[in-house]
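Mind looking over this structure? Questions follow.
Removed from the display is one protein chain of the complex; every other protein chain stays in position.
A, B and C are the chain letters, set down in written order, and residue numbers restart from 1 in every chain.
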Amino acid sequence: MTFSVTSKGVYAIATTPFLPDGSIDKVSLDRLTDFYQESGCTGITILGIMGEAPKLEPEESRAIIQQVVGRSKIPVIVGVSAPGLAAMRSLARSAMDMGAAGVMIAPTPSLRTDEQIVNYFGQAVEAVGDDVPWVLQDYPLTLSVVMSVGVVAKIIANHPSCLMLKHEDWPGLEKISKLRALQKAGELRPFSILCGNGGMFLDFEPERGADGAMTGYGFPDMLVELVDLFAQGKREEAHDLFDAHLPLIRYEQQLGIGLAVRKHVLMRRGVIASDAQRKPGMALSAPARAEVDYLLARLGRRDKRAAV
Amino acid sequence: MTFSVTSKGVYAIATTPFLPDGSIDKVSLDRLTDFYQESGCTGITILGIMGEAPKLEPEESRAIIQQVVGRSKIPVIVGVSAPGLAAMRSLARSAMDMGAAGVMIAPTPSLRTDEQIVNYFGQAVEAVGDDVPWVLQDYPLTLSVVMSVGVVAKIIANHPSCLMLKHEDWPGLEKISKLRALQKAGELRPFSILCGNGGMFLDFEPERGADGAMTGYGFPDMLVELVDLFAQGKREEAHDLFDAHLPLIRYEQQLGIGLAVRKHVLMRRGVIASDAQRKPGMALSAPARAEVDYLLARLGRRDKRAAV
Amino acid sequence: MTFSVTSKGVYAIATTPFLPDGSIDKVSLDRLTDFYQESGCTGITILGIMGEAPKLEPEESRAIIQQVVGRSKIPVIVGVSAPGLAAMRSLARSAMDMGAAGVMIAPTPSLRTDEQIVNYFGQAVEAVGDDVPWVLQDYPLTLSVVMSVGVVAKIIANHPSCLMLKHEDWPGLEKISKLRALQKAGELRPFSILCGNGGMFLDFEPERGADGAMTGYGFPDMLVELVDLFAQGKREEAHDLFDAHLPLIRYEQQLGIGLAVRKHVLMRRGVIASDAQRKPGMALSAPARAEVDYLLARLGRRDKRAAV
Partner (left out) sequence: MTFSVTSKGVYAIATTPFLPDGSIDKVSLDRLTDFYQESGCTGITILGIMGEAPKLEPEESRAIIQQVVGRSKIPVIVGVSAPGLAAMRSLARSAMDMGAAGVMIAPTPSLRTDEQIVNYFGQAVEAVGDDVPWVLQDYPLTLSVVMSVGVVAKIIANHPSCLMLKHEDWPGLEKISKLRALQKAGELRPFSILCGNGGMFLDFEPERGADGAMTGYGFPDMLVELVDLFAQGKREEAHDLFDAHLPLIRYEQQLGIGLAVRKHVLMRRGVIASDAQRKPGMALSAPARAEVDYLLARLGRRDKRAAV
């Protein structure tokens, strides 16, 4: 299974399910893989920032890739961002050997100038091999690396193996418009844009030129429906659906506890057995859990998927 | 007019209205002052980050203070954060002489350790005078200074003249709970907490212990109603109202263009004559303006205030 | 008096002398102005970061400009970096009206991408007026804005009024070489490069293409002699002189107490009456003062200027 510059729909950012004792919950991982497919997702991204990748030992990362790739019938992309290029190459090669569709690479946090950023991706592509399809992750809020439209365009132009942009600049609507304008003007080749930020702006991103979402919101089935409604031109229905979910989407956008919210929702939906995180992790306080449950209850009245 | 440790409700973060040629629009400033009062706000905060304060010359800042304080029948707080303590003292003294209720002080962005932060506020209070009532601004997302619960508590304990916390840490719900728990345990004296972040979490902040909001969302009248509904224990009605506004509140939370959205809404509501910003400022693109108008139209069906 | 793209030698970064009560020491300021000229400096830069500019009120800044410009027989450059363009324009205009030779502008700390940096200087030049000669300050260590060679070249190309680069990137020797290579290749017009960083690399910068130094080390007379030795091709003598001063130059390169060291040396040399700083300032501890005095004593055996 592969992905391409015309990939559309929803790529789920997979969480890594743990048991309360901190070991990987393989049963839940299978269930999660199935759940994403049954939700209509067109791909799965594993070992991203929200997949607690840095908390895994190398052999654990490889075991997770093996399991998800072995089970999934949709393309699997593997996050390989690492402090050093050797570790990145090693993980990317393993992933591709095991049957991953491609890898995702974020800029290393120390980069500042346009030239440094462009050069870094040159080195990264050389490291993983220019035959490995990859996703460029643009996430300044967490990585503190700001890539201008020109820099993104240059990276895409330099590397035919870059097939997709995981767009999560914030604010970022204009960036999508400008990148698509460059393409329309014939100055940039085609590439897929899937949006992150938990879906916070997914009520406008498709109209700006995004092909869908790559995010880990606990209702990937709703994201699939939303992207589909936009594809059918059903704007009002799309906004109605989005607005119903926005209170929860917004609540999840709390750095630190966002992952806890996400796991709690997936547990409430019966997908994973436990919302445990590996240390260091931030658990939901009792009031926070009650708030999420309250939002789920309100949402359940408008969307039966949330009536859990 | 004064404010106190028991101040409640909504303090509007005032924008500074400009004419398209960049000069201050005094007519709109009067109208804006009146609008905030008529909206039920219990206070007005001027010359904050969203008030384009750094773009003003000292004499302009003073003229704005004079005009707003002279017209307002509710307390006016003046943002006096400045790179140097001399400028801070000078502006604070002028403001108080003109009748301001107090000042607002944010930590200077270079601060890192708890000790540095606590010491800075010691110097700031010495500079403005310990007789000047002030608001502590906690806004790590923009200022990159992270104040723990312990640091906030220490600053409040050290300075009886600190009457209020403008809370806009993100995520920040637990911070409110922990500060109020310290108070309940008798380890911290009373102080008011008003929340910022454009109101993004105002559907839960009052229940956590906040006394209201201090933010510049274009519908301060809705914020007032929301805080009031919570005060009356009308939780569901409060959430219904909040959820209707959330798409717009969220859209405004785009660093850079947030102020443009806010001014556009105030212009659409007839409060200010122009949405012009002083340079450097980021204008709304045509698609962005259309998106805001679309959100206003959708909102107008649920809240007549937005039917503009 | 003016400066130009062929300016050479040493521009002293002037400290602002205060009396122990925090008021400006006008007598010392005159003495300091004379001292810089008698030391052989070709220019004076006032109100820079090390001149405690942010601690001054606007009227004090203007008084200092007036006094130094009125007394100096060499060109005076005024630092006008400010959080807002209105304050920058206002200060720049005043300075030029009073007879300053030009202004110095640093990038505002929030800038990240090449495009943002280039645009910022476009707005700054528009604000101060494109007839005002200016110095571009490149100081990433303190300002956290990293300007690549390409960005510096673009700013210089865009703005004929930019006559000089205050170079204090660290490491920065290659940057000088690359900028001069661009000029040699005919891709960049002439401009002066004076180096900062307290002189820490002034034993190699002239050979890389620098025209001299712009820094506030307490022995400007030594800096003048050093640049002169390089101009005469006396490399070994230059290094002997530099190496004798390096322990003190290095000691001064301690962020926070560097200014205290500098003022202490100037006081020991009889130039300023007090080493007082305005708050917030970091004083020398007793051991630190003893260390500086010890370094001065050792230096005094090799350079009579230090036998104070």
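Methods note: contacts are C-beta pairs under 8 Å (C-beta built on N, C-alpha and C of every residue); 3 or more make two chains touch, one makes a residue touch a chain.
All of these numbers come straight from a predicted model, not from anything done at the bench.
From the options C:Ala87, C:Ile257, C:Ile272 or C:Ala306, the residue with contact to the chain not on display is C:Ile257. For the chain missing from the display, the contacting residue among A:Arg71, A:Arg235 or A:Arg278 is A:Arg278, taking the whole complex into account.
The residue from C:Glu52, C:Glu168 or C:Asp203 that touches the chain not shown here is C:Asp203. Touching the missing chain, out of A:Val5, A:Leu19, A:Ala63 or A:Ala87, is residue A:Ala87. Contacts to the hidden chain, counted on chain C, fall at residues 170-171, 173-174, 177, 200, 203-204, 207-208, 239, 242-243, 246-247, 250, 254-257, 285, 287-288, 291, 298. Contact residues of chain A toward the unshown chain are 53-58, 60, 82-87, 90, 109, 119-120, 123, 126-127, 278-280. Seen from chain B, the chain kept out of the figure touches residues 112-116, 140, 146-148, 150-151.
Note that only the chains that are shown with their structure count from here on.
One rotation lays the C-alpha atoms of chain B on chain C, and its angle is 180 degrees to the nearest 5.
Taking the mean of each chain's C-alpha atoms, the chain whose centre lies closest to the overall C-alpha mean is B. Per-chain CA centroids place chain A at a distance of 33 Å from chain B. Chain B and chain C have Cα centroids lying 38 Å from one another. Centre-to-centre, using mean CA coordinates, chain A is 47 Å away from chain C.
The set of chain A residues that touch two or more partner chains is empty.
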